[in-house]
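Note that this complex is displayed minus one protein chain, with the remaining chains in position.
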Amino acid sequence: MLGASGYAGAIAAMLVHRHPFFELAHVTARSEAGSRLDDIHPRTRVPLELESWDPDAQSDVDAALVCWPHRVAAPAVAALRERGVRVVDLSADFRLRDRGIYEDWYGPHGAPALFGQGVYGLPELHRDAIAGADLVANPGCYPTAALLALAPLARAGLIGDVVIDAKSGVSGAGREPTSATHFISADENMTPYKVDRHRHTPEIEQELAGLGAPVTITFTPHLVPLAQGELVSCYVTPARGAGPDEVAQLYDDAYAREPWVELRNGPPGVLEVRDTNYCRISVHADPRTGRILAFASIDNLWKGAASQALQNLALMFGRDEREGLA
Amino acid sequence: MLGASGYAGAIAAMLVHRHPFFELAHVTARSEAGSRLDDIHPRTRVPLELESWDPDAQSDVDAALVCWPHRVAAPAVAALRERGVRVVDLSADFRLRDRGIYEDWYGPHGAPALFGQGVYGLPELHRDAIAGADLVANPGCYPTAALLALAPLARAGLIGDVVIDAKSGVSGAGREPTSATHFISADENMTPYKVDRHRHTPEIEQELAGLGAPVTITFTPHLVPLAQGELVSCYVTPARGAGPDEVAQLYDDAYAREPWVELRNGPPGVLEVRDTNYCRISVHADPRTGRILAFASIDNLWKGAASQALQNLALMFGRDEREGLA
Amino acid sequence: MLGASGYAGAIAAMLVHRHPFFELAHVTARSEAGSRLDDIHPRTRVPLELESWDPDAQSDVDAALVCWPHRVAAPAVAALRERGVRVVDLSADFRLRDRGIYEDWYGPHGAPALFGQGVYGLPELHRDAIAGADLVANPGCYPTAALLALAPLARAGLIGDVVIDAKSGVSGAGREPTSATHFISADENMTPYKVDRHRHTPEIEQELAGLGAPVTITFTPHLVPLAQGELVSCYVTPARGAGPDEVAQLYDDAYAREPWVELRNGPPGVLEVRDTNYCRISVHADPRTGRILAFASIDNLWKGAASQALQNLALMFGRDEREGLA
Partner (left out) sequence: MLGASGYAGAIAAMLVHRHPFFELAHVTARSEAGSRLDDIHPRTRVPLELESWDPDAQSDVDAALVCWPHRVAAPAVAALRERGVRVVDLSADFRLRDRGIYEDWYGPHGAPALFGQGVYGLPELHRDAIAGADLVANPGCYPTAALLALAPLARAGLIGDVVIDAKSGVSGAGREPTSATHFISADENMTPYKVDRHRHTPEIEQELAGLGAPVTITFTPHLVPLAQGELVSCYVTPARGAGPDEVAQLYDDAYAREPWVELRNGPPGVLEVRDTNYCRISVHADPRTGRILAFASIDNLWKGAASQALQNLALMFGRDEREGLA
């Protein structure tokens, strides 16, 4: 796998390493090649040496997980696909289907010929397409939580308008030491960031539209002082009246048989899903305001990135999507 | 002052004790009388013994701060007023002006004859009324932040609808040890609570209506893992179009000369206002969605309770409202 | 298992529930019987109902883990042994072999006939005895870390005197909400506690003596603001001179083949062993002072309690002690 030195990459490497079916062949890093992964990330206990990426030498594999940043990922994915390697890409490069929108939010694409060829890898929405795919675009962390929170309402035509207030732990800001990720800046603090221009916005809008809810969303993320965990609070102005029973039934129909979604009566906390592939959801129709409130919590590095990549990989290879994640 | 053993009460006692003009005569506690305040709350360094409350023995004062819970506070306030003592009450008992609404959210009132007699103690909105008042109802922490964030828009008739997503540190849950305030429950966690039924809702609606915005709000608080600090993220659907310049001007007009409000271009963090009476505000008109986003951060125990009580007390006694708080 | 509602008990129940060989038959709780374990401790995802303990009805098992407090545990252990159930007891009741010392530190024993019958369940020291035992006394968390840090020096006769400065996360204080475990008390704080009289002292001294180091230790624990994790810093005044190479060799001989001990050159952090059965150790012979410094980190709820209980259970039943813990 490519990019094992970041937080999500390291967890993905650990999950493949422990997996009963998959085998971890290579771990690469752009600037820390030569180090052992378990020296950089002791908790993984993966005793492999990080290699520089070499598509020719490392294509002796059936599949690759690419944990590189957007725009850098695309050419690597193209090189892997040319060599017949199936790919789960954790960057944003293959999530969007409208190239103009991609370029507005991210700039020029690094592998135009492949643009739009990825299957959007949210298994609960696109399980069948993932099963046959050679290139899966693993969703962003916020879209994972927001789309799972909103999908039942979107499909039922209930989303007239929606405000998504999202909160994430500090690992979402990446492993690079910066002023913002310094303990003294983050500890005992919380703050909105990238107000009205976070790049996960078009991804959420694209998928909501695909579900039947072509809305312009208001999406604002916040940084909170914890390591891993993400909570989205979705405030839906419904397109038509809908009572608590109808709303509850929609969520039950959608998720009662999903192995990685837990419906709850009370609001979810992020600690309950820490270090797991679970998404916890609760929904409340408020008679006083007429609004529908949907909350979802995930671990941003697991269901929001690494373990969802494994879930996708399992589906691509016809395996049980719970395998290696329980 | 009454109720000095709680978190806000202890800070209020400390601020009075250090104050250049006011003098701290008595500190009371309901269950910890006999202890010294600086043993229970070392950071206050107030070397006074907590007394049981006795209105006759302790009315040798010009003013009292009452830091008791709602419904318990009202009879104590009544007893103090009967003895000619001016009062800042930090409970909810004198904030609302519609008794039916009070009873819906809080139950029967503990001093019906005084109901509705308090001046709502948000100095930035009601400075003149506070100056002449004998009974000031100190606002709730969430209403303080939310109203300061929204007042300029409310006055300008710009609030068509609003979602308020609020986040608070754990001190907001009070000093009682509970399962929710246990370190192991709160650390590395965050969760919505009292979804669609938090008692600060009618207080915010009452004051917004008074400013010209009679809206039914959606208000949801969240618990985050830090000690003191509160952030409100307000998502306003404007009643009419309004550009960034007009919006910025409204906030500048409202707050440029306020000693305890800091307008910022970027989003506010809670650490920047920790242990202070400041409220930090930023506002963003989003051209993509047409929404106006207003953020405000305060220290829930200071501007959200104790230091605002001192600010009110200063105004009541004709003093500079910055005195003893800088 | 008995006492699944506490922190260590819940993890022990989770580990048995997920175990490939053992099967979880019953979970009991003294005050929360009737609730489901995964409602009280969502992270366990154990969907069993907590029962009141009934030795007759629940003795249809081969083994029991007892996670009750000292003095309450002993009679329950006795009842289980009478019914032929093999027991790992996580309390202090069967760790000490000198009844006078037990009574000095804990008071009267709850099952005197069984006193001293437990095998001290630190597998790295007593693996063979555990394998044949019917009653294993699972060590305290501090003794686990301290004894693993000091055993190679003790066996070599190198401990002339030792100061053990220990630091633990807040879960060590138990699940009962108290003033000390309130988030506002523990967050951003640290403090020594039970100075010169912590009950793990005689347990450490007993085992050191058994290894050949009959010393009176100085042991002081400290509370630090994190959830799980324990670090012991041991300052040994050696009985005779010993160079870095000799000391390093002692640790290598002791631990190179241990599956759950990780020797490191640099000082260990507690995060590296979080949620695992590992103990990380480093040792430094300081030429400037002549002292030997040994550091060990564990997860106080795992290797310090629950997962070590599983490790012992595996040994008692002739299984691989890594099973179900990797």
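A few notes on this one:
When the chains are written out, they are named A, B and C in that same order, and each has its own residue count from 1.
Quick note on the criterion: a contact is a pair of C-beta atoms (placed from the backbone, for glycine too) under 8 Å apart; a residue touches a chain by one contact, two chains touch by 3 or more.
Just so it is clear, the model here is predicted, and its values are computed rather than measured.
The chain not shown here makes contact, within the complete complex, with A, B, C. Although one chain is not drawn, the whole complex shows that of C:Ser91, C:Asn138, C:Ser233 or C:Ser307 it is C:Ser233 that touches it.
When the missing chain is restored to the complex, the residue among C:Met1, C:Leu50 or C:Ile217 that touches it is C:Ile217.
If you put the missing chain back, the residues of chain A touching it would be 7, 170-171, 175, 177-179, 181-188, 225-227.
By the touch definition given at the top, chain B reaches the unshown chain through residues 18, 42-43, 188, 271-272, 274-275, 326.
Chain C meets the missing chain through residues 161, 163, 165, 167, 169, 185, 187-193, 195-196, 216-218, 220, 222, 224-229, 231, 233, 235, 237, 267-271, 274, 284, 286, 288-289, 291, 293, 295, 297.
Just so we're on the same page, only the chains that are shown with their structure count from here on.
Rounded to whole angstrom units, the spacing between the C-alpha centres of chain A and chain B is 38. Between the CA-based centres of chain B and chain C the separation comes to 46 Å, rounded to the whole angstrom. Multi-chain contact residues of chain C (touching two or more other chains) are listed as 188.
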